[in-house]
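Dumping the structure here so I can ask a few things about it.
One protein chain omitted, others in place.
When the chains are written out, they are named A, B and C in that same order, and each has its own residue count from 1.
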Amino acid sequence: MRRALSGAGGPLIGLIVLFVLLSIFAPNFLTARNLINVVDQVTVLGILALGATAVIITGGIDLSVGAVLALSTMVLGVLSHTAGAPLWLAMIAAVAVGGLAGMVNGLAVSIARLPPFIATLAMMSAARGLANLLTDGQQITGYPEWFFDLSSQRYLGLFSITAIALVVLYVIGWAWLKYRASGRAVYAVGGNPEVARLAGIKVKSVVTWVYVAAGVLAGLAALVQASRLDSSQPSAGTGIELDVIAAVVIGGASLAGGSGRVVGTIIGVLIIGVLHNGLNLLGVSSFVQQIIIGVVIAGAVLTDTLRRRRT
Amino acid sequence: MRRALSGAGGPLIGLIVLFVLLSIFAPNFLTARNLINVVDQVTVLGILALGATAVIITGGIDLSVGAVLALSTMVLGVLSHTAGAPLWLAMIAAVAVGGLAGMVNGLAVSIARLPPFIATLAMMSAARGLANLLTDGQQITGYPEWFFDLSSQRYLGLFSITAIALVVLYVIGWAWLKYRASGRAVYAVGGNPEVARLAGIKVKSVVTWVYVAAGVLAGLAALVQASRLDSSQPSAGTGIELDVIAAVVIGGASLAGGSGRVVGTIIGVLIIGVLHNGLNLLGVSSFVQQIIIGVVIAGAVLTDTLRRRRT
Amino acid sequence: MTSPTHDRILEVRGISKTYPGTVALEHVDLDIHPGEVVALLGENGAGKSTLSSIIAGVTVPSTGSMRWGGEDYAPGSPADAIAAGIGLIHQEMRLLPELTVAENVVIGRWPTRRGFVDAKAMRSRAEAQLARLGFTGTMDQRVSELSVAGQQQVEIAKALLLDASILILDEPTAALGQDETDALFACIRTLRAEGVSFVYVSHRLAEIAQIADRIVVLRDGSVISQHENGEVPPAQLVREMVGRSVDRLFPTIDVPRERVVLSVRGLRDGAGRFEDIDFDVREGEVFGIAGIVGSGRTELVRSIAGLEAREAGSVTVDGATLHADRPREAIRAGVVMIPEDRKNQGVILTESVESNIALSNLASLARGGWVAPKRVRAFARDTVKSFGIKAMPAQTVGSLSGGNQQKVVLGKWLARKTRVIILDEPTRGIDVGARASIYEIVQRLAHEGNAIVVVSSDLDEVIGLSHRIMVLAAGRNVGVLDDGHISAEAIMKYATGADYLPAVVDVSAS
Partner (left out) sequence: TGGADDSGEGTLKVGLAVPNQQSPFFVAIRQSLEAEAKAEGVDVVFADAKNDSDAQVSQIQDFITQGVDAIVYIPAGATAATVPVRSAKEAGIPIVTVDRNPDGAPGDTFIATDSVSAAEALGEWVVEQTGGQGELGIIQGQVGTTPEQARDEGFQEGIAGSDIVEVARQASTAWLQDEGYDIASDMLQAHPDITILFGRADGLALGAAQAAQNAGLEEILVVGFDGDPSGLQAVADGELGATITQQTTLMGALALDSAVKLIAGEEVPAEQLQDGILTTKDNVQDFITTHP
């Protein structure tokens, strides 16, 4: 455990500082119920950031996650409400659509060799358009109680199913990147694709599957979002892509590829989540919040940069 | 002229194809009045993209241009309306504030060595917050008639002052990057900063000034937009950063740094502008527009990638 | 060595490769038998690396075919070649600097247990291979912390782990010192005895005699000659490679003048990589720095060229003091440095030859800050010609052969007015012909009154060029040899003895 965290030094210190400050100054911050709230609030961001970590390690970027989330959530809504499919089938379809969008991204990057920024920007535009088109821009409301309970019912008085899913996904992601040969290959591809190719790694396939994973995770995030809001909205996830990337980079990944850690990412996600939550608790106006968030993002990454330079 | 354009092959072909298609299918597309409209419509995007070209050549990225534009436009409004300063002074101050924000970006990247993505993302958040804070989120309306005329009065029946400014800025930017020693240095820094340093180039100073230039251009774009809208809005330029980067990359620049051309960028800007205009003229629904825009962005860059691979 | 009489295992037939504007290979035939070392020789740009890459599945040939163990062999990717049993050590090192040594060695072939990567097995496998090569680092070090030689060893270990039946080594010793080279050769001999075949590319002809069973010479993309044993007189090989005879590699360099140009006093680096360095270099003098790999030579000369911060000491050029960490100041004083790592420090691979050459000379090419493309082009064309660079000025440097890239690095710095020239491994990867012309350039520069510092792991080179040689061991000056006393034995004694006999240091330095 200590080993796992030590590498995440810089951002972890940032998170702890933030945590201590907010415990002192923000009313009710340090209560079990609020901390559970924070976990719930970061579930969607966290799931997206997990996929983005792998994408960023390959040296790519995925701007389409928010739009793909919206597309998946609309597919869920349309299939279950308009088309009358059973909800479980609609859920599978929503995740599949996410994976499909990811596959298109991945092939565009690996086979068509588009820069990831452009491939996923195009997907962002197209997926958002499709999400809107499905219901002509309208939202779909009202899911069965059991679906809503996935995110609202707290088991053992603590964690909702979605929060548990977040933890499970992170454990899987962590083990995969660290201990599976294909996970190691992700780092090799990001470090230098030519080196990876010379070592006999199937670079194109690694890249493609990483984007597919990011798409599938966007589909899962869509389920969480729909459950939380008890509705599907074509505007879901607007602008979240930059938060997602920020979380991953705060967590220590480099956009140049080749580095990044799942443990770092979850810390990055928590920094963003705790910060939003704390500033809301403090009643800071949303304009001032924007300024503070900018400064904290820069500060968190700066700490990390300085720490690395020293060693 | 032919020389200058030849390097921009891929995107230029894309623009021509688009142009021909729209001339055939979109009513009123090929009219002087509409083409002038297009130029007016891309002025803000074009000015921002010029700065972004230099930033991207250094291997950086600037996500803050939209927010800095908003901050500059609000400074213009507050100084001229609330503080009662003469408008020309407020204009200078607005551009200076843009430059200042760029300077902060530049120092954060070159001295504090923050990744450009993070430094400018932080600035994006902070500048937007400040822009909102200045008037508590309210817009400021009504500039003198002469100011409005800068963008609406057409000289020789053709070009507004702002359109002429766009052209002049591009000519300066083009000559600078191509014929000034410091322009060449920008490419060297982006190509390999260590080689540039060994060649006696002041890498940090080149990087800093490039961001300053991007900030100054965002300030100028703020003036254009304020004139166009006859008002200053704190929400100005929201989300434009992705369009700006897309235009530069469509124009042939690589986000890895070291390559990019001003002529390519203007073509990228025109592709985006012509596309929006043409789809509007065709009366395509905005949802379908999003899909088409995504496909065209991917297609335009794909053409270029294929063309380069062939040679 | 008895020449193997078994069947050939790899047949290369009529392979050609053309790039736009260049024919890299033209109808090449090559056979490889089990358990032999085939040396592939040729001047820069002859097509050695191209041929190697084609065999290893990195590059697809334009025409021609290959057979492997009697069956058609047309690898579409390195993965195919590795699966077939063919491994390549690339000329340019291909490592992941941010990952550990162990990780780099086993890349693509991670040992797993029940589907999970076994970190312990990974480390021990890497260690086993690296130990054979005399590697001194640890398995958990990041590769970016290694010296160039260490990195080269990692690169070799990576290939050894492939269990290949043919290993192609493209200039494996370019970055190695004598000890490491010996270890590598021992390793090659062991494997050869086990039946592994090698294709060995090198510009060091002395090595060829030691290791090669057979020699194939390429010129301009075609096979010019084949020799069935390794004992071919070097002069003949040179003639075949270059197409003319190179009678004397090292020119006679004039006796230096009295005036001191470069003066280094008490130089010490913060990280302890070198200490207490004092020396003067006079006008027209060639001052060599020798030492084993990792002895701190590179750090020392980088510091002199103003590229690094330093802790103590001074550097003066013509009496003017140069500050640390100010490359511009050093350049203005006429100090230029040819770095050892051309890929990361020498050239911008994605830029044209022309831009690379212009880059170091912007100050002299610009008038009032404006650069005329015509002037740049003319300047670049002159440089390309005078340095014999085999390339168009508009070609990107990345597409040049390794040796030609090195010439671009030389050209971009030496086409200007200079006072002090520091050459760090100046002929690494450069063919004999080009080497001779580079030495002539050194002679000319010395004649013009420059002070020249040469760092090289190639003992013949330092000895052949230098008036005096300073031997560095563990960052300390262990002795300066004058003209009459220079010999390979003396250098090696100082260079390696310092580790064990620090007392000797004080006696012999001065």
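Throughout what follows, contacts are C-beta pairs under 8 Å (C-beta built on N, C-alpha and C of every residue); 3 or more make two chains touch, one makes a residue touch a chain.
Keep in mind it's a predicted model, so treat the numbers as computed, not measured.
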Option from B:113, B:276 or B:307 whose C-beta touches the chain left out: B:276
Among B:18, B:44, B:61 or B:75, the residue in touch with the chain that has been omitted: B:44
Absent chain, residues of subunit B that touch it: 27-28, 31, 33-34, 37, 40-41, 44, 132, 135-139, 141-142, 225, 228-231, 233-240, 276-277, 280-281, 283, 285-287, 289
Subunit A residues that touch the omitted chain in the full complex: 26-29, 31, 33-34, 37, 40-41, 132, 136-139, 141-142, 152, 225, 228-231, 233-236, 238, 276-277, 280-283, 285-287
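In this text, only the chains that are shown with their structure count from here on.
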Most widely separated chain from subunit B, with each centre as the mean of CA atoms: C
Geometric centre distance via CA averages, subunit B-subunit A, whole Å: 29
Rounded Å distance between subunit A and subunit C, as computed from the means of their C-alpha atoms: 45
Residues of subunit A touching subunit B in the complex: 63, 108, 112-115, 117-119, 121-130, 132-133, 136-137, 239, 242, 245-246, 249-250, 254-255, 286-295, 297-298, 301-302, 305, 309
Parts of subunit A lying in touch with subunit C, wherever the complex brings them together: 175, 178-181, 183-185, 187-188, 191-192, 194-202, 258-259
Residues of subunit C that touch subunit B when the two form their complex: 20, 307, 327-328, 331-332, 337, 339, 344-351, 355, 358-360, 362-363, 365-366, 369-373
